[in-house]
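For this view, one protein chain was removed and the others were kept in their places.
We call the chains A, B and C, going by the order they appear; numbering starts again at 1 in every chain.
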Amino acid sequence: MNNQNGLKIVTIGGGSSYTPELIEGFIKRYDSLPIRELWLVDVPEGEEKLNIVGALAKRMVKEAGVPMDVHLTLNRQEALKDADFVTTQFRVGLLDARAKDERIPLKHGVIGQETNGPGGLFKGLRTIPVILDIVKDMERLCPDAWLINFTNPAGMVTEAIYRHSNWKKVVGLCNVPVGMRMGVAKALDVSPERVHVDFAGLNHMVFGMDMYLDGQNVTDTVIEKITSGDSSMTMRNIVDLGWEPEFIKALNMLPCPYHRYYYKTDEMLAQEMKDSEEKGTRAEVVQQLENELFELYKDENLNEKPEQLEKRGGAYYSDAACSLIDSIYNDRGDIQPVNTLNQGAIGSLPDDSAVEINCIITKSGPKPIAIGDLPVAVRGLVQQIKSFERVSAEAAVTGDYHKALLAMTINPLVPSDTLAKTILDEMLEAHKKDLPQFN
Amino acid sequence: MNNQNGLKIVTIGGGSSYTPELIEGFIKRYDSLPIRELWLVDVPEGEEKLNIVGALAKRMVKEAGVPMDVHLTLNRQEALKDADFVTTQFRVGLLDARAKDERIPLKHGVIGQETNGPGGLFKGLRTIPVILDIVKDMERLCPDAWLINFTNPAGMVTEAIYRHSNWKKVVGLCNVPVGMRMGVAKALDVSPERVHVDFAGLNHMVFGMDMYLDGQNVTDTVIEKITSGDSSMTMRNIVDLGWEPEFIKALNMLPCPYHRYYYKTDEMLAQEMKDSEEKGTRAEVVQQLENELFELYKDENLNEKPEQLEKRGGAYYSDAACSLIDSIYNDRGDIQPVNTLNQGAIGSLPDDSAVEINCIITKSGPKPIAIGDLPVAVRGLVQQIKSFERVSAEAAVTGDYHKALLAMTINPLVPSDTLAKTILDEMLEAHKKDLPQFN
Amino acid sequence: MNNQNGLKIVTIGGGSSYTPELIEGFIKRYDSLPIRELWLVDVPEGEEKLNIVGALAKRMVKEAGVPMDVHLTLNRQEALKDADFVTTQFRVGLLDARAKDERIPLKHGVIGQETNGPGGLFKGLRTIPVILDIVKDMERLCPDAWLINFTNPAGMVTEAIYRHSNWKKVVGLCNVPVGMRMGVAKALDVSPERVHVDFAGLNHMVFGMDMYLDGQNVTDTVIEKITSGDSSMTMRNIVDLGWEPEFIKALNMLPCPYHRYYYKTDEMLAQEMKDSEEKGTRAEVVQQLENELFELYKDENLNEKPEQLEKRGGAYYSDAACSLIDSIYNDRGDIQPVNTLNQGAIGSLPDDSAVEINCIITKSGPKPIAIGDLPVAVRGLVQQIKSFERVSAEAAVTGDYHKALLAMTINPLVPSDTLAKTILDEMLEAHKKDLPQFN
Partner (left out) sequence: MNNQNGLKIVTIGGGSSYTPELIEGFIKRYDSLPIRELWLVDVPEGEEKLNIVGALAKRMVKEAGVPMDVHLTLNRQEALKDADFVTTQFRVGLLDARAKDERIPLKHGVIGQETNGPGGLFKGLRTIPVILDIVKDMERLCPDAWLINFTNPAGMVTEAIYRHSNWKKVVGLCNVPVGMRMGVAKALDVSPERVHVDFAGLNHMVFGMDMYLDGQNVTDTVIEKITSGDSSMTMRNIVDLGWEPEFIKALNMLPCPYHRYYYKTDEMLAQEMKDSEEKGTRAEVVQQLENELFELYKDENLNEKPEQLEKRGGAYYSDAACSLIDSIYNDRGDIQPVNTLNQGAIGSLPDDSAVEINCIITKSGPKPIAIGDLPVAVRGLVQQIKSFERVSAEAAVTGDYHKALLAMTINPLVPSDTLAKTILDEMLEAHKKDLPQFN
């Protein structure tokens, strides 16, 4: 670590509404994770939100009585200098862009979602050039730091860093596995600490392969429980559609909530259509929530994370992040599911691709636990999504129209090459200002 | 070879309307491929057709003046004894079953087709137990023979033999690559002999990776020609839907006609819906054609293959089969695209799976030419179909309901687990008599 | 576990002189590892030693005051019934056989050693049929038990179980990694608990890839220290030959002591020659030590492990075994280097081969941590030894003379096919009574 007297952590996209969760997490762990400097960085368009959330962060720290300096800045380079950890949670184009990612495909009868399908492709196209820029800064300013990326689509972004930069110290993080583990605990009616799940797959395409209670394999019991009706494995920001119980029995694993986009495409599309008409797309709902949250954050008497934040959907994110940073810093050797380089851990995915898998977390970073391979039945879809991620990352880096069209067409949620072109052209136009590489 | 005085060839499903093509092919090649005995085998339900087509075969042979004995039998074991080559072109459940494979999914808004989607699964479920039975007979009765399988879904059937029997001397054959090569020749306006195509993929999921004219790589020229409008790469039994030119440019390879089920799902479904209403499903159209053909075949003055057979859709099949048998028998060492064991030839598919790929054809069978790997963009879909084929084959062998449901749900043409179950249950009931393993 | 009231552990080869170490280990861990029954099993030839060491074991347990029942038996089946853990440490043909493994090759100018070269092959040929028999008993008598195998050559034996039986619950155990870690701690002058080593390779062919102190990568420091002279990484039962420092720097990893048979063949051979003349081969030295130990063990006043046992060479063995059993039983999730199924953890070794690698130890057994691949420079030798192990295991199972000759000739310590045949023939004759499969 660079700083003898404590850690320097930089959060890019610091003006996010999630930031209070992160602050709370850091405060709680202060004893084992002595952060001296926390830099919240944002872009000029986000300055107002940065100031609001930054002020709350300072009040929270002060209230907690920990000697952590919170800095707010629009100057990324200044912030990165000698950082120990950099977390990224930014959103290029803000929620407006997300709304387009949702609305445009939907208009053409295709699922519009932030991390899957056309929306996932476009979020990647906007995000990847920025993250590669950050990584270039890091090479120069904080070459020993770890990059902890939350920015979606986290799998594609992590893949892009591995393949299109020289930076290896990156971990992609997602709250989906934590939620699944919580769900298993709930299904078993036990505390989550007693539950272990063998996670493997890709980001938003991860499976709980085997499940354990106090080390005993209870996969059959869990499958039985969740197919017999009452328990729901869903996450707040995914509509609650029930799985076909016989399919889950046939799978004999726990799919993640996002798998429903692929195994329940029709139902998910119908629900999205309905929701978008009745209450707006997810981006529009979130925008409303965010407005309310920022109103709350402005309250100078508020010096803790407000309860309402939980509705926002990113539950466990900060917990996952703080746990990861803590385990790296303290060389804990515990097991956490993260996005890291495959290195053979999942047989039928490339060794040099990003995968989401259980890892031992050490001071040298995550080391994946080899699972051999995913069951034959799910292998193909996972490989297809990895193909999509790789072609998307190439399109993002090169700004090549044909690569973008290829990515769009091979995505399993897009049912036609002609439609793919229509949606691509419309979205390229709509996101023009955030896609300089395509101009 | 077993027979010093010429070859013994057995055709299972000999009562097929295709048989005259095969006979014609054997007659044409008699000099290099001296067949003394040709056994046409069929099941009791097919006896009438066997007798009609068998009589025509005998007239054709007589007219040609070649000393080839044509035998008709319902006794498979008798036929197989000491055979040199066994070709299989049977259809369990006849065209009635195919009509159900097409109608039932379509009723639920899902593509109904003989080799893809729910139809492909069910054709596999009906066919695989029978082919494994044949293979068991062959182990005992003609252990040195080659099995040349035309029966669809040829990829799944070949996979099933590799994985669920000890028989290795099997080649899966399809006319799609021949048709694609013809298409390239037509696009270039040259004779097909001057054209070479690097084929790789799976059955009905094969790509023309690079294309050559007199050995010179002309891929760019061909792509340019086929995307500039007039040329069509389609096969007769697939509706003529135009590809999105920009997608083909992005792909920079030649997809096969069946790829449209995946890359143009919406259009293919709409067309199928329309056709099924206006002129019946493909099985129904074919049934009509077959009836007409068999009327023709009955004509005792007919002693050659009637022209009308070409409309049937299996163009080049017999040519592909005769060429393959000829090249094996004569150790020709020429290149033919067939379904064989991968053995590393395509990087991201299992070594021990069936693939459709260019092979050197020798007396020891086909030896695949390694291509390294398919482009990243198409790899995932191919892997997904291979997953589907493997799970389907397991379902066929075990009669396990959950495996069948798994196969149905993971098929990319089936958009929902719930719908998958509905279709599965309905089709299991409809095909009950041909699926003893599920009872 | 089968036994609600505590564990049943079976030690096959219970009459070994090592047994008191194991007993001591179990006693120390009694609180977390409540063993109710410990069954020491041996063959009729070992009965006397079994009785001696068994009596000592009982005295040790009594002195410790733990409620562990020690049973002595020649009836393996009786012992295995409902066991929770089975440890194997037997030696087919006893030390006499080992002496032949050492003397015969040496006579022909080839290294004679228990686990490498011709000696390793023959120990495998004698041991593998016995272990496969034990495994068959276990399938029937204690299907839920774990087999913890210490019997050398542990890598080849574990490989044989994976490839030639249906038993998967086996872990191969070796004290070499523990010794290497101790050596690193000594080189750094710190306590071993603070040291972590990334172990990967095969049994007796394992590398310490990266080394850590309190989680910090100190590989360079360790390499510097051990090449600058004074520290020795050797184990007691391998002669202390210094590595060429520049080679270790070039390697930039820690080889294991047994690597010297391959990278210092000349020196090892010369030393063996000298030792065998001056003080006898290792088996002969060990025989003498064992005689002395059993004299001590007979002393009815002895009720603890005598100090002299440490000279025997198997330091840390019992510790490794007890730690492993404890971690499985208690689902500890700690990291231990063991021999387990590769499953992709080491890239250039087969997924379905045994490797020696760091694993997370859970109630479901060891889960290997993927390392990607070994450095190119060492990969080839490791692959060659794996080839040797696999061919040897096949020879052991089939009793095929040609497979045995193949194994002997491809071993890198055997410098000629002709010499291989000479040594093979002589050793087959010498070990005749213990190799029924070759008769």
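FYI, a contact is a pair of C-beta atoms (placed from the backbone, for glycine too) under 8 Å apart; a residue touches a chain by one contact, two chains touch by 3 or more.
What you are looking at is a predicted structure, and each value in this text was computed from that prediction instead of being measured.
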item: Chains shown that the absent chain touches, full complex; value: B, C
item: Contact partner of the left-out chain, one of C:K8, C:R91 or C:K264; value: C:K264
item: Residue, one of B:E224, B:D373, B:D400 or B:D425, that touches the chain absent here; value: B:D373
item: Absent chain, residues of chain B that touch it; value: 196, 210, 212, 214-217, 330-331, 333-335, 341-347, 351, 360, 362-364, 367-373
item: Contact footprint on chain C, counting only the chain that is left out; value: 243-244, 246-247, 249-251, 263-267, 348, 376-381, 383-388, 390-391, 401-403, 405-407, 409-410, 412, 415-421
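Assume only the chains that are shown with their structure count from here on.
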item: Contact graph of the chains (line, ring, star, complete, other); value: line
item: Most remote chain, CA-based centroid, reference being chain C; value: B
item: Where chain A and chain B are represented by their mean Cα positions, the distance between them in whole Å; value: 44
item: Chain B and chain C, separation of their C-alpha mean positions in angstrom; value: 54
item: Residues of chain C whose C-beta touches two or more other chains; value: none
